[in-house]
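Of the protein chains in this complex, one is absent; all others appear in place.
Up next, chain A:
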Amino acid sequence: MSVIDLITRVDSICRKFDKYDVDKQAELNVSGDDAFARLYAVVEAELDSTIEKAESVASAKNRAAVVAINAEIRRTKARLLDEIPKLQRLAMKKVRGLSREELEARSDLVSALKDRIASVPDGTTTAAQPSSNGGASASTGIKFNSNYDGSFDSDYFQNTEETDRFRQEYEMRKMKQSAQDEGLDVIAEGLDTLKDMAHDMNEELERQVPLVDEIDEKVDKASSDLRNTNVRLKDTVNQLRSSRNFCIDIILLCLVLGIAAYLYNVLK
């Protein structure tokens, strides 16, 4: 029995026993003409499901799942908080057949609901891990602390030829340095792009591996089927071509030709 069959059967069974579902019946019995009650029921149901999700966060071991669920919870909370003012306005409206105390109780209900929504834990209280180490070293970059501004006090030493040459070389290198830096930047960007492309290729290949395996299996099955069929075909054709049938064919052919020749002679 395949999954699809299971699903259809379960569906039909559920439908048959729907009338015994107490919760569903209670839902259907909520009076249709009371907009406040309807909206309140909807908001409450969504709040319950959000709380369930929040509880599942505590048990979820996968951190990425935690992240995704927290985002969903936050989004639903924002949406529900938007509905609250609508609910409050509906609560103020006087509905036929409702006593005064119930009307006041409704506004209390709405504010209680608002508190409940705001109190749903959505993982905002957990502070970030101290990431300052990585951040600080990366953000400041590498700085060369060179305070040389090109002027040496000539009182302190004599300029020999060598020091002159050194100083000239140093100044030339400083000019070329900015060009070098730009070159290095270009190389860095190129490497970044390469790295990203390599990662994507890696993921794509990993995605294709199970697909290729499937193709391999199917092709194997198809080729073995084909070989099987070929062998059976060969046997059948051989049977048809057996010498006995062949001789019978020749004899019958000669008979037919003989009859035709006889008729030809008769009619001539």
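Simple rule for what comes next: a contact is a pair of C-beta atoms (placed from the backbone, for glycine too) under 8 Å apart; a residue touches a chain by one contact, two chains touch by 3 or more; residues count from 1.
One rule holds for everything that comes next: contacts and distances are computed from a predicted model.
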Study note, to complete from the structure: Looking only at "Protein O-mannosyl-transferase 1", "U3 small nucleolar RNA-associated protein 15 homolog", "Gamma-soluble NSF attachment protein" or "Mitochondrial import inner membrane translocase subunit", the name UniProt gives the absent chain is "Gamma-soluble NSF attachment protein"
Review point. Among A:Asp108, A:Glu171 or A:Glu189, which residue is in contact with the omitted chain in the full complex?
Key: A:Glu189
Point to revise | Identified contact with the non-displayed chain, of A:Glu55, A:Asp164, A:Glu203 or A:Glu217 | key: A:Glu203
Study note, to complete from the structure: Residue positions on chain A contacting the omitted chain are 2-4, 62-68, 70-72, 74-75, 78, 123-124, 126-129, 131, 134-135, 138-139, 189, 192-193, 196, 199-200, 202-203, 206-207
